[in-house]
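Reviewing the structure listed below.
Incomplete set of chains, arranged as in the complex.
Each chain carries a letter (A, B and C) given by its place in the written order, and its residues are counted from 1.
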Amino acid sequence: MPFVNIKITDEGVTKEQKQALIKGATQLLVDVLGKNPATTIVLIDEVNTDNWGIGFDQVTELRKAK
Amino acid sequence: MPFVNIKITDEGVTKEQKQALIKGATQLLVDVLGKNPATTIVLIDEVNTDNWGIGFDQVTELRKAK
Amino acid sequence: MPFVNIKITDEGVTKEQKQALIKGATQLLVDVLGKNPATTIVLIDEVNTDNWGIGFDQVTELRKAK
């Protein structure tokens, strides 16, 4: 019954990586709290780097500065 | 003043269905708690089936397995 | 599989009212989109009126002004 929401930047995350996040997060809830995986929901939000800020700056600009 | 967020998979939900969700959720808050509909916000998030997991699996794969 | 999050102020909502919100929101997803109620999750967040603002003001103050 747990609900996990993972927010990441939309920088080419593959379908396989998303599957790995879903499996890993579900297993974590099973291992730590004994939750029922059948009703454990994992939701991945991919956010445009223009819309994600950290330390005053857009990630888009931080990536350029690297 | 209530805020309702409805998260569903993005599988062809029509504009009319979204309108029905908005009307229904707003009416629910009016009926049960007497809330003011004028400031009741309903937000619908449509999530790609690759990004939604339940029971360890992506909904994309669950749909195929059916 | 839908996920509904209802955010309201914590002003004496009863257990019965919460049950009515859960039933109503679940039924809405069944009626409008044909979703499976068995995996439909409804989460109610009760927020302190000091922590809820609308129109620049805390709800705590808006309630006093009435």
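One rule holds in what follows: contacts are C-beta pairs under 8 Å (C-beta built on N, C-alpha and C of every residue); 3 or more make two chains touch, one makes a residue touch a chain.
Quantities reported herein were computed from a predicted structural model and do not represent experimental measurements.
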item: Copy number across the full structure, from 3 displayed chains; value: 6
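What we mean here is this: only the chains that are shown with their structure count from here on.
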item: Centroid spacing, where centroids are CA-atom means, of subunit B and subunit C in whole angstrom; value: 13
item: Whole-Å separation of chain centres (CA-atom averages), subunit A against subunit C; value: 25
item: Contacts with two or more other chains, residues of subunit C listed in rising order; value: 1, 3, 39
item: Subunit C-facing residues of subunit B, complex; value: 1-9, 13, 17, 20-21, 24-25, 28-29, 31-33, 35, 39, 52, 54, 59
item: Of subunit A, residues touching subunit B in the complex; value: 15, 18-19, 21-23, 25-27, 37-46
item: Residues of subunit B touching subunit A in the complex; value: 7, 47, 50-58, 60-61
